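After the structure tokens below, expect a handful of questions from me.
For this depiction, one protein chain was excluded, whereas all remaining protein chains were kept in their positions.
Presenting chain A:
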């Protein structure tokens, strides 16, 4: 009896050992080696096509289930739920006054009906506003077998539940461990590789090696997320001495861009694992890391950025001017800091396909680790990257106008809504100056333009 248990034990050990070796070899051959050489075996594209077919089937099944039970399906609409008039304050109030009386409309005065304008605008924004919905994940029209994005629970049949369960098993028991292993490999190689390259004296060879090490490790990380990326217009890739600006949806943006080109990163110095990575990266090639106290000093930040871009041997800087993560349906206000430096800007538009996994990081709801776990247990991250032609500031254009111009170009290319609102509204209250602007506009309708021009 005892002997039987003993050999059973060792049998398990042998089996585990063999499966581990097999698994790791497969990993090496199919994933890590192609990553090192920048070659793709096409496995991920095939995976993506299969998944799409399954999702379509799942959605049809839900729709059929709903029709049978004669229920209404909840279908999210991305363009808003109410009709809004794009008229200005003046035009709308004049419209209201027109129906009241036939008095001369251009003379400034007050009408009790003016309140209707503010009333309706206010309730419209309660029903549906442009800003708050940018800080939560985009709603999908078809179901992608993830519980996180399902709104029609009661219409699921047995077959669909089985499929979902199978999907759960595959994602958590096969894909997740695979990806975590890859992630650790990628990060580990990055730290070790950059430290080793750092030993070399500065020069062309060091830059060359550093580039290779960085690219290799980022490519492994890309595979760790099963990210399927399509790069467009690579002839516009950022060059040394420039600043690359992109819209921000998640920390993964960095990995996506850095696996196709080398950039100098900008950020705050962190402690822990991030700190180790930062310190080793900076040994191989110059990145810009700020202490927490230095971040508030805008002049210092601007000076360090300018110094970096003036040195043409240094890599282009990667900056996300929105300053926070937005849910990839819109582009919000670009902070003007990086646009004041006066060098070539290389805009990049990143658009994620939400059907395979929502990449948006809701930092008020999830910490970094739980976010990464969610990413690694989704199906895949599919995105498109467009390199837009480089731009420089024109004559007579100030930093804010320049920033808005670049923002519109990125929004247009990525198919995103171009908003003037500040991404900081995710956490902060809106500034009082906006309300004052509205009040000033309305006052003009009551008393006309003030005779003396006030300085604001």
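Note that contacts are C-beta pairs under 8 Å (C-beta built on N, C-alpha and C of every residue); 3 or more make two chains touch, one makes a residue touch a chain; residues count from 1.
One rule holds in what follows: contacts and distances are computed from a predicted model.
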| item | value |
| --- | --- |
| Protein that the absent chain corresponds to, by UniProt name, given "EF-hand domain-containing protein", "Glucosidase 2 subunit beta", "DNA replication complex GINS protein PSF1" or "NADH-ubiquinone oxidoreductase chain 2" | "EF-hand domain-containing protein" |
| Touch with the omitted chain, as defined above, among A:120, A:206, A:283 or A:304 | A:120 |
| Which of A:36, A:131, A:187 or A:417 contacts the chain that the document leaves out | A:131 |
| Sole contact to the chain not displayed, among A:9, A:91 or A:436 | A:436 |
| Touching residues (missing chain, whole complex) on chain A | 71-74, 76-77, 79-83, 95-96, 99-101, 109-110, 112-133, 136-137, 139, 148-154, 365, 421, 425, 429-430, 434-440, 442-443, 446-447, 450 |
